[in-house]
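Every protein chain of the complex appears in place save one, which is left out.
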């Protein structure tokens, strides 16, 4: 049984706690730490098999019984807590992105050198049944040699403007998932990135120095092209699609809906909208990433998404941000 | 060039005239005969390459230049005109059904004995791209041995009540197409029929002694089962589907729509309704059945739907009508 | 916290134990009883939060701490255990069918008279997200007045022939789910049933006195018609569909697949097969039925599927069996 400590009792910390309680039989959350611990968190913890709640995450790092920590705090704290946890000999699962600054991520990489702890980054979409099936079809040779990857991500609605301001911008906050997905599906690295952005959803996002609609073209090291589009708002829900097009065909995934029911009436033939909420769409993926992290810890195997994956997605995000600002294609070697 | 005479200048006669004009290069409509010839028909004829219009169809039968006639008059006239035409040595395409009475159809069969003329019955759905694809998949062995055939036909709206009264009833007027489709897809004959009917769409249909909703179960001579459902009204358009289920899988066809456009909005993911009007849905099928009739005449080959097909569909319709009235399964041998 | 005893530690008993452990926070399985208790069951129980395992289910019935029992034993034992449990004051969830004999079910009904215990029958499909969405659309008036219900159930492969022999026949073993679904979707009772059966999948099933392919027509008390088709084997997986057709349109549900991935290649445009295994397709439905049973116990409300639902489905199954044997429509009033 792997004993786990969760640092950060907000939405995503709770998702992971529930996953472990209900779907990861070889793990147990001994301690949940949250600086702003309150009754709601304690109630949640009690109902989800969490051993105890504390305010100071050092109680987790100092607990010799705890094997693994999940870092679910705001992004700026990821790097320092990661380093502390690694130094305390804990296996680490860290939410994405590790950091907005490459030099900080490099410090984490440095800390991992010579250490035996596992480190996994929370790119949950790699564990989604749809994206996995797309990747698998490609791996099985069904589409031949990859020529173009197309990824489309649309959020149901924009985040609060206060969040936008500290988010690092759409490329590091939202499209970072798609950069990771591109690497996952392409099985190689980008060499150049061109980004266009526009403010079409909410002027306040533009006033905050960000864009809400974006289109990125990447050239990969194997010569294939990648197209990624993002919008902060889709009236019909959370839209997450990807396609690999290759010499033998194309494999593509659409969205999940809450049912397969289809209504035929005078208005047309209407299926349900995609699931609206990301926690609903990716519920199983969240459970699976934690399960695989725990298994990697238990069996001493590689984590499925490692610190270098965490670094590369941020590097691409920085390249895209630069491209969008400087209005020119940016080589990855510049970053 | 096959010279054609069309008897009956109503809707379906005009459909065939247009098909020949625009899509059957080896045929020409020399004469169109209509008892109630009027300016509209003449105008239509002029615009669609018809040589001349007459009132009396005997001008067609007596014209030695005419090779083939299309009988597009009301059902009660099909038998006498068929026999006259056969005796005049004309190849005959006759709209469905040949007749509501088996003994009348038998007279046509009798007339055909010893004659060299071709005879085709207007079961247009056999020529529809969707139903043909279902049949072809089965013929190609893709579903293995047929075990169950399911056919669903729903009209967009009921016919005028005056038509219902002389229609012969839903089983001989509407479901007759599905009985033919069942024979076409099964490649064998029914041995027993059980029919249920209900008046759910319009009470006036019940008062006219008919039903507007019907469900038929047939046992085929190869042991497979067939389910046919009919409704006189579907709010979303003209719905025509069929499935063959067998030992290796199932092949099924849905409907055509006017475009592949799909709208995703707050109401759901909405595709277009099926085409509403049967002439639109089956436009290509109507052209193809005439083309194949003309080709059979020209090349002296068998017609794709012959007088026995016309007879069998009517026999099943009579069995279903009897079953519905007597409330018991009816053996085909009783008919 | 509702304390639960599970009687029968086979496949379905384990499904319910896991559901309670992972998804029903207000219940706990204190005891699992299985006459043939073995190491595997004990191992499973330990991993799924079950308090203890015993051989004799009377330990459950005699335990004053246990509020509710789940009867997951073979069908012939459902009635006697139900009655014992009711008399012991336990709330009962009983797997379907309660019994193959109406007089036995009546004994359960008798036992429930004057008792305050809850009784729920395991018609899990009512809790499936797809069927629920179909029912909901109808309830919301989206299809208008119901005119025809079509239900199609195809198992991926036939059960072992030894099971077929004691199964009660396809109408009581397999189609019973569809009879319940018809009542659920129609919100009214059948008045007459006509059943056709055929042996097309496996001759041994015929030799065992059963059929493997069946087609049932029902007339409901509101005048609407129902068509149900069953096959014991579908090469492409577990196929479960239903449609309600009414005056304003139709609502229909298809199957779930393991992903939304679609491959376009030289063979066509290929989506995934339906989920093959019923436990996979209905995993969430199984959890939900137990959750609602526990909630009914906790809140003293009606169970969503009661003993009369259990009775009616069996009555229809008996009527269908009789119709198929006697080759005539059977009125429900005969049963």
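In order of appearance the chains are A, B and C, and numbering begins at 1 in each one.
Simple rule for what comes next: contacts are C-beta pairs under 8 Å (C-beta built on N, C-alpha and C of every residue); 3 or more make two chains touch, one makes a residue touch a chain.
Just so you know, these numbers come straight off a predicted model, no measurement behind them.
J.: Name every displayed chain that the left-out chain is in contact with.
T.: A, B, C
J.: Any idea which of C:3, C:222 or C:265 touches the chain not displayed?
T.: C:265
J.: Could you tell me which of B:34, B:67, B:256 or B:288 touches the chain that is not displayed?
T.: Selected residue, touching the omitted chain: B:256.
J.: Given the contact definition stated above, which residue among A:77, A:227 or A:306 touches the chain not shown here?
T.: Spelled out, the listed residue whose C-beta touches the missing chain is A:227.
J.: Touching the missing chain, which residues of chain C?
T.: Residues of chain C in touch with the missing chain: 234-236, 239, 257, 263-274.
J.: Touching the missing chain, which residues of chain A?
T.: Residue positions of chain A that touch the missing chain: 144-145, 147-148, 150, 152, 154, 194, 196, 198-201, 213, 215, 217, 219, 223-225, 227, 229, 231, 233-236, 239, 245, 247-250, 327-329.
J.: For chain B, which residues reach the chain that was dropped from this view?
T.: 21-23, 25, 47, 129-130, 132-134, 137, 142-143, 248-256, 258-266, 272
Criterion: only the chains that are shown with their structure count from here on.
J.: Return the chain label for which the distance between chain Cα mean and whole-protein Cα mean is smallest.
T.: That would be C.
J.: Need the CA-centroid distance for the pair chain A / chain B, whole Å please.
T.: 58
J.: Could you check chain C for residues that touch two or more other chains and list them?
T.: In chain C, the residues touching two or more other chains are 248-250.
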